[in-house]
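With one protein chain removed, the remaining protein chains of the complex are shown where they sit.
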Amino acid sequence: MNKTVKDAASAIQGIKDNMTIMLGGFGLCGIPENCIAELVKAGVKGLTCISNNAGVDEFGLGLLLQQKQIKKMISSYVGENDEFERQMLSGELEVDLIPQGSLASRCQAGGAGVPAFYTPAGFGTEVAHGKEVRYFNGKPHILESALTADFAIVKAWKGDPYGNLIYKGTARNFNPLMAMAGKITIAEVEQLVEPGELDPNFVHTPGIFIQRIFQGDKFEKRIEQRTVRSST
Amino acid sequence: MNKTVKDAASAIQGIKDNMTIMLGGFGLCGIPENCIAELVKAGVKGLTCISNNAGVDEFGLGLLLQQKQIKKMISSYVGENDEFERQMLSGELEVDLIPQGSLASRCQAGGAGVPAFYTPAGFGTEVAHGKEVRYFNGKPHILESALTADFAIVKAWKGDPYGNLIYKGTARNFNPLMAMAGKITIAEVEQLVEPGELDPNFVHTPGIFIQRIFQGDKFEKRIEQRTVRSST
Amino acid sequence: MLDKKGIAKRIAQELQDGWYVNLGIGIPTLIANYIPDGMNVEFQSENGILGMGPFPFEGEEDADYINAGKQTVTIKPGGSIFDSATSFAMIRGQHIQLTVLGAMEVAENGDIANWKIPGRMVKGMGGAMDLVASADNIIVAMMHTNKRGASKLLKRCSLPLTGVACVKKVVTNMAVLDIEGGAFILRERAPGVSVEDIQNATDGKLIIEGDVPEMSI
Partner (left out) sequence: MLDKKGIAKRIAQELQDGWYVNLGIGIPTLIANYIPDGMNVEFQSENGILGMGPFPFEGEEDADYINAGKQTVTIKPGGSIFDSATSFAMIRGQHIQLTVLGAMEVAENGDIANWKIPGRMVKGMGGAMDLVASADNIIVAMMHTNKRGASKLLKRCSLPLTGVACVKKVVTNMAVLDIEGGAFILRERAPGVSVEDIQNATDGKLIIEGDVPEMSI
């Protein structure tokens, strides 16, 4: 079962205007850089993007925002992007901000065939507007629905042609959840290895969730907040 | 943070009559043999046991059934246990049979603070009796609630004093889910290793979910259906 | 008339390259032996394994590698191991292209019963309810009649249901039938079995359109 495609350009075939796409990553950590660059090149427009963050002005999803390719963002935190804030306050960009844990669980639910679940997060806040409230054990919860996407794009450290993925460190974050929730899921990996090289016991994302995989050309892996201690 | 206890006897301290306990394993694969043996010895009674299966007549949870220590079983498949069937048909044992996927998700929900979720499994069957039905995308679903337990007992391959666990092969099954859903979770492991020996990137159950850990004396790891092919 | 292997062989023809497949206990398990040459199909077992290989050689059994039937199995290169929640995420989330399972009864509207005989058999449903409620593509593999000769293809199931209106295709020792519009549509006859034989062995509504070809297996 070989899901390998040649490059990012082949991987994003079929992503069309006005589609919904999910993109893994937390801040700039673990984002599918190669596919984002290719989406900019392809000029696809009117996208609804589900991603925890919206990149920074000149990297990550910020690149798609600059080209006005995004119609709507579904995110939890977008604080590092001036262009985002400008488009949002001017009304050019629709924005649905949702609690981070609910975002994670809604993607997981989407991939797992669970259409809705109750969570305490957001009760009594704007997030609860229009949502059912129900008490469990005396505590209020709101009903949240599953999220799915036409395409999910994830970034992993290692992958094999079956689509099995291993992530490195906190670059894991939303990637395994979104990998499950795409009708078609694309994985870009730093290293594409031979079948059998990944230990089945330590695969993070089983290949069944992945439809296309390729080794990215180049990973810049930009750091947002380089924080160090001085050597003593 | 050292959660190591001496042995199974120390690990099960506090498990009292009429408590609810979860036990990992699928069939006899990945069951906490040492703690089960110790519960038999301790003679604790009136237990509600949440476990996918009920062991066989002379092993696994079958041992607790023989001593009539179990008041109620919450399981998905109990087909390999004559004593179970006898106690159930005679009314000595309460039994709640639930779909395997719902069992897995209900434990996961219990550990994750999600009190309830919708699933298509069981709609239109006995399992749906008394449960809310709701349609999503035109398809009927039933509302299932989270499961938690006074104690969860899981079995892993390797563990460290922080409670980090790695499972081997299909002995993983329900263990990581139940590990999250116990008020107190006990892990018995084949190998207790030093802190730092387990690669953080490949830990299956983060230590935060575990309160007590010990290396089991002996693991029989009985096989239910030894199936082989002849060498050619 | 087919034997159990014949049923498995016929169902193997339904496989498509690149599919992930969940096979139930009994006849379905045999299907793995009849994958067409050159076709890539991966088997998932709901206890948490994908890419199951053949049974291990004698002496190489590992208690930590079993399938949902509790049989010792092997895992192929490219396989993976996961917990039960992830396993049923694959099933409920429709990442599996085909589910094949046995049944005690199937009704003309696609209802299936295969987990319980009240007062007599209480094994539990295992993963069957999740599988039938979720899969788009469910094939039931079973004998056409039970041990007492009574039809297992009924107007309505008499036993407690496993799932409602979910079965799309049934392959028995006598026939291949699709379920559509509240009826069994006869598609193929087993070798040596007549349309009349099938009519006589089918209690539910049976639709016969034109000439019904014999299976080629």
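Per-chain residue numbering starts at 1, and chain names A, B and C are given in the order in which the chains are listed.
Everything that follows uses one rule, which is that contacts are C-beta pairs under 8 Å (C-beta built on N, C-alpha and C of every residue); 3 or more make two chains touch, one makes a residue touch a chain.
The structure presented is a predicted model; accordingly, all values stated were derived computationally and were not measured.
All shown chains touched by the missing chain in the whole complex, by label: A, B.
Touching the missing chain, out of A:M19, A:V40, A:L97 or A:V193, is residue A:L97. Within the whole complex, the absent chain has one touching residue among A:S76, A:T148, A:N164 or A:N201, and that is A:S76. Considering the whole complex, the residue from A:C29, A:L47, A:I70 or A:I153 that touches the absent chain is A:C29. For subunit A, the residues touching the absent chain in the complete assembly are 26-30, 52, 75-80, 85, 88-89, 95, 97-105, 107-108, 119-127, 140, 157, 168-177, 204, 221-231.
Within the entire complex, the positions of subunit B that touch the omitted partner chain are 1, 108, 110-114, 160-162, 164, 180, 195-196, 200-201, 203, 206-209.
In the analysis below, only the chains that are shown with their structure count from here on.
Apart from subunit C, the touch network of the chains stays a single piece. The most distant chain from subunit A, with centres taken as the mean of CA atoms, is C.
Here the CA centre of subunit A is 32 Å from the CA centre of subunit B.
Centre-to-centre separation of subunit A and subunit C, using mean CA positions: 36 Å. Taking each chain's centre as the average of its CA atoms, subunit B and subunit C sit 28 Å apart.
In subunit B, the residues touching two or more other chains are 105, 119-120, 168-169. Contact of a single residue of subunit C with at least two other chains is seen at positions 75, 81-82, 85, 88, 91-92, 134.
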